[in-house]
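The following block contains the structure, expressed as structure tokens.
Missing here: one protein chain of the complex. Every other protein chain is in place.
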Amino acid sequence: MTKYTPPDQSKALQVLDIIFLLVAIFVALWLPLQLGLAGAAKEIDKIDNPTWETLQQTPAQVAQWEKLGYDVNTAHDVIQSHFHYTIDWMELGLMALVLIGYFVFLFRASKKEYREVIAEKFGDGK
Amino acid sequence: MNTVNPAIAPGGQSQKVSLLRVLGPAHVWALGVGIVLVGEFTGWNFSADKGGTLAALIVLWMVGLLYTCVAMIDSEVTSTVAAAGGQYAQAKHIVGPLMAFNVALYLVFAYTMLEVSDAILAGDLITQIATESGATGVTHEPFLMLCIVVLVWLNYRGVLMTLNVNFVITALAFVSIIVLFFSVQPWSQGVVLKLGEMVTPSNALPYGWIGIVAGFQFGIWYYLGIEGTTQAAEEVRSPARSLPFGTMAGMMTLLIAACLTWYICASLLPWQHLGVTFFPLYDAAVVTGSPTLKFLLFWGTVLSAVASANGCINDAARAWFSLGRDRYLPTWFSAVHPKYRTPYRSILFLMPIAVAFVYIADLNQAITFSILSGVLQYTFMSINIVMFRNKWPLGSIRRGYTHPFHPLPAVLLFLLCAITFFAIFLGYGSQLVAMVTFYIIVSLWFHFYRYRYVRRADQFTMPWPKPKGY
Partner (left out) sequence: MSVWTLVSYGCWALSILMVVWMIYDWIKIDGKYTEAQLTSSREGEIEAISEKHNI
């Protein structure tokens, strides 16, 4: 196996590589935020004129709420805020597909590169 | 510590500048636990939001199992592949260059975003104190900036001092949890602690089983970052012994801290509050009514955040440095400071990125990105260890540590990662897809373009025999 000699990379191209990575990183972190995709939303299931009883809090729990500085109205927003878990199978399928596709590509491409590395390091046919 | 002699004279030839081997097992512990412990002070409790207090406990054990697998697997591989870059160097030797490139990016992402979260946390706490003391118009910007810059400076000036500092502040933060635990008379329920009244059969699992699964996402925060110990591999005096020892000791510390934390918080805080607060342990101290405990846990939280950011800067820079050394990135990044023996250019390069995100990202988002990159990495680890055992079976190379019950931990780790991906889907599915799309794009870029600048055989640096099957 002949030894692979990489081409020289000019300074400008090196800088370009770094810029590419930086832009990719910022886009990956920014885009979901900009599109409002960040996080599952909780919804408040409102109770009118809440009391500790209608919020189903025991006296011991009420004591702790009060020590934390809540009153019944501020606690209402925290207590009645719920997740509504729904499974969108289409979306789940898409996510699974993207993840599996990514890992399959990763391992296959790595394997190809790895063979070259081993062949050059240890020599062929031994 | 700062009087390290230059390794080479300016203009002198021959001698090489490399990282300094000065660390012991205590530093490895400080690096691992230091990064993670902040998770007990904030973050883990969002799993209670997702599924209730009992779900948080179940997740504590399940994710604890996941990380025990991570620690065992990581210890075996790293006691053999001892190089800066940790899992990156492992991937390079075992799976292949593209995988290694991705792993290094997971590391840099996970640690930089964690650093960002830590700085936001510390900065916000200080601002809160300022506001409580009656000051008006105090904003968190200067504190965020100072937090990052001081830690970068510390990292720039040498690894020994950096991790000595981390050891002290991590130990103090850990002690604050222990003191809180013994102050609330854990042996007699009902005096201060009221577990039975806070967690009742009707509110223990408000969302049922799906809540437990959803809780996995933030359960990761009990332990996220313990695998960072391996980044110190090139700076530890005896990596084959110190790394497994430091990592395992760290994992035990964290399991203890996690149990204590859950027990205190679940017994003192209503679950709905526990699920949304940013400071569960501090709030628990507030509820006890003791000013001393309040003071202690306030500083515990700040110190744990600082320790974590400090370790993250150390680890992210090591990963970036390794990428430069193998020409995956321009070699410019692989410079070592001749006097302080740190990868100074990588440390400096990552600083503005962290600063930028401290100001533009919010805490939840930064945490989520950290978790996502972490879970992608654990998925890689479970496959990596199987390939490692296949290519170099036991007995073919010397291992500093061999983990038991193979392949059970690998299978378990893989399953738990799958569950965590599902949990992330329930909360942050679109972000996961966006993130993986990013990794796909940079992978294509690397495979078809950037890899041409990499010297093939030079990447394989371990003095091992040829892998089986090649």
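Letters are used for the chains, namely A and B, taken in the order the chains are written, and counting of residues starts over at 1 for each.
Heads up, the rule we're going with is that a residue touches a chain if its C-beta (ideal position, glycine included) is under 8 Å from a C-beta of that chain, and two chains touch if they have at least 3 such contacts.
Everything numeric in this text was worked out from a predicted model, so none of it was measured.
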Where the missing chain makes contact, among the chains that are shown: B
Residue, one of B:R345, B:K391 or B:R456, that touches the chain absent here: B:R345
Touching residue (missing chain; options B:H27, B:K50, B:H273 or B:H337): B:H337
From B:V138, B:L195 or B:A457, residue that would touch the chain that is not displayed: B:V138
Given B:V33, B:A55 or B:A89, the one touching the chain that is not displayed: B:A89
Missing-partner contacts on chain B, residue numbers: 8, 10-12, 16-19, 21, 82-85, 89, 130, 133, 135-139, 142-143, 145-146, 149-150, 152-153, 156, 234, 240, 322, 324-326, 331-332, 334-339, 344-345, 348, 395-398, 461-465
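The working rule: only the chains that are shown with their structure count from here on.
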Distance from the mean Cα position of chain B to that of chain A, given in whole angstrom: 16
Complex contact set, residues of chain B against chain A: 49-50, 91, 95-100, 102, 109, 194, 197-198, 200, 202, 206-207, 210-211, 214, 268-270, 272-273, 276, 283, 286-287, 289, 327, 329-330, 332, 353, 357, 360-361, 364-365, 368-369, 379, 383, 421-422, 425-443, 445, 447, 450-457, 459-460, 466-467, 470
Of all residues in chain A, those that touch chain B in their complex: 3-7, 9, 14, 17-18, 20-22, 24-25, 27-33, 35, 37-40, 56-58, 60-61, 64-65, 67-68, 70, 75, 78-79, 81-83, 85, 87, 91-92, 94-95, 98-99, 101-103, 105-107, 109-122, 126
